[in-house]
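In this view, the complex is presented without one of its protein chains, the others remaining in place.
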Amino acid sequence: MIEFRAATKRFDDGTVAVNELTLTVEPGGITMFVGPSGCGKTTSLRMVNRMVEPTSGTVLVGGRDVRESPRAVLRRGIGYVIQQTGLFPHRTVLDNIATVPLLSGWPRRRARGRAAELLDLVGLPAELGRRYPAQLSGGQQQRVGVARALAADPPVLLMDEPFSAVDPVVRADLQDELLRLQQELDKTILFVTHDIDEAIKLGDRVAVFRTGGVLAQYDEPAALLGRPADDFVASFVGRDRGYRALGFLPAKGVPVGEVATVRLGGSVAAARDALRDGWAVVVDEARRPVGWVSASRLSGVDGEAAVSDELVESGGSLYEVDSPGGRAGSLRGALDAALSSPSARGVAVDADGAVVGSVTAHDVLRALADARQAGEVPS
Amino acid sequence: MRAVLGELIGWFGDPAHWTGPTGVPQRLLEHLGYTALALACALVIALPIGALVGHTGRGGFLLVGLANGLRALPTLGLLTVVVLLAGVGLLPPIAALTVLAVPPVLAGTYAGVRAVDPAVVDAARGMGMREHQVLLRVELPNALPIIFGGVRSAALQIVATATVAAYVAMGGLGRYVIDGLAQLDYPQVLAGAVLVAALAVVLDAAFAGVQRVVSPAGARRSRRGRAGRVSAVRATEPGGTPG
Partner (left out) sequence: MSWLARNWPHILDLVRQHLELAGVPLLAGLLLSVPLGWLANRSVAARGLLLSVSGVLYTIPSLALLVVLPAVIGTKILNPVNVMVALTVYTIALLVRSVTDALGSVPTHVVSAADAMGFRPLRRFLTVELPLAVPVVVAGLRVAAVSNISLVSVGALIGVGGLGELFTDGFQLQFLTPIVVGIVGSVLLALLADAVLLVAGRALTPWERGARRAG
């Protein structure tokens, strides 16, 4: 879909931003460009919509040299999202989203209608459409930026550190939202980031650049973590890569054991009877976990009293048995659930979030050893 | 002081000063006419150049230097030299007024366009706007408040200088001051000065009102843009000499 053929960018002062980049981005899926600052990842991205012209080499989109079409026409067919959003401060949110359709000559009414659809698609309420960008939060602005890039339904989306300027919680939301959108829309997305965790979370493939605009490794995230091409990639990928690689291994071999549960609001006496090894998971009406109660916490409390919030210890992360594809259903999810639980038992939940059992770190490690013996773990 | 005030009120109370070719309404219209004419000329010259230089970023250094240099030009000197060279008539003084009004508009337009968030301009290009679309649909609308600040400076500069221009045989409210000085008729001098000062203050307030209206609604509430905008307005103040 996107092809770099020995693309090189040398600036007037002699610095080489991108050095002989050759790389093919398959249609569909998210391809991440990641690397330290000054590695040429953004310059490479900007070659695709000709915001930067390569000094030598070519870039192809859909098999055609990008230089074949006039810049403006090429760009209208490629979505573009940047870190600072670049929303037009003087236009309403709706008119911002309608920009490219209007440039392409759509009638105003149709462009506005399309913009309203997109507002909904990126999860923003319709009444925000009449506001101006400065009246939105950072996260909302970034959603509008994505909606604007999608307005003309381009097959290719370029995203230049779109989530770097928002706080970590909002960033995680936006990342999840992008994955959801991508499942629905199946675009070819080229995404630049300096954050290796973001690259591994979002990417179907990840290209790691080193300073000087040289491609260091282009691979799937699991392979990047498991087999970094050299010391630079290994150090860039980071310290916990062995642990993080578990995130790409399904936890299907991990046995889910039984776990004691007590209802929030039930009697303390009943809770004492239910404890197993001194612990029980407190659940709500839908059997969703609220936390843990322990023998030591309950000792000395009147048996007639109800199990209240004050008696509950907060729990750890949850292991989702039914989502083998997702992160929480991986060996990493299972292990983290066990390690972060006050009872040393990780709480396993189903797709609805209801408690189905528990896992232990020991079981996870044994499952890992079994999988390795069976040759299922690349090493 | 009190006697002077009485004479001043007496001057304004004399119905003869409110009619005919030397009456206040006529002089006021003349003054406003010069202002409008010179401002229009300055806009026609300075807006396109300022916008273009701001858009391309080329020649900005030259433009700012020129605007600053023109600020050092003594108004009265410019007026007298133009009139001596080109003769008495409407054209030479209007030309001189235009020369003085061009720098603030030029600097305001340039600074306004440059002050537009580069990310916004980048996004506009990235979405496939052509250069003229980037300038007309994105840069100029967002630069409007700063451009308008420059226009406001220019208008005040013209009003002030048009007063001085009465010296080179122009009409307008400055006539009262110049004629009064020549005839040693101090109440008339004072009346002229009060009228000119009032005109300037009212015009400035009117511009301030319009400025509030033309600021795009999106820019008014902008938290991020505010600091940059204010300092950029300050940078365009070369036109702000009282003349």
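Couple of notes before you dig in:
Each chain carries a letter (A and B) given by its place in the written order, and its residues are counted from 1.
Quick note on the criterion: contacts are C-beta pairs under 8 Å (C-beta built on N, C-alpha and C of every residue); 3 or more make two chains touch, one makes a residue touch a chain.
Please read these numbers as outputs of a predicted model, since none were measured by experiment.
One chain is not displayed; in the complete assembly it touches the shown chains B. Only one residue from B:Gly10, B:Pro25 or B:Gly77 touches the chain missing from this view: B:Gly77. Within the entire complex, the positions of chain B that touch the omitted partner chain are 1, 4, 68-69, 71-78, 80-81, 83-85, 156, 159-161, 163-164, 167-168, 174, 177-178, 181, 186, 189-190, 192-194, 196-197, 200-201, 204, 234, 237-238, 240-243.
Operating definition for what follows: only the chains that are shown with their structure count from here on.
Note: centroid distance chain A to chain B, computed from Cα atoms, is 54 Å.
Contact residues on chain B toward chain A in their complex (touch as defined above): 117, 119-130, 133, 138, 141-142, 216-219, 221-225.
On chain A, the positions that touch chain B within their shared complex are 49, 51, 71-77, 80, 82-92, 99-100, 103, 132-135, 145, 148-149, 158.
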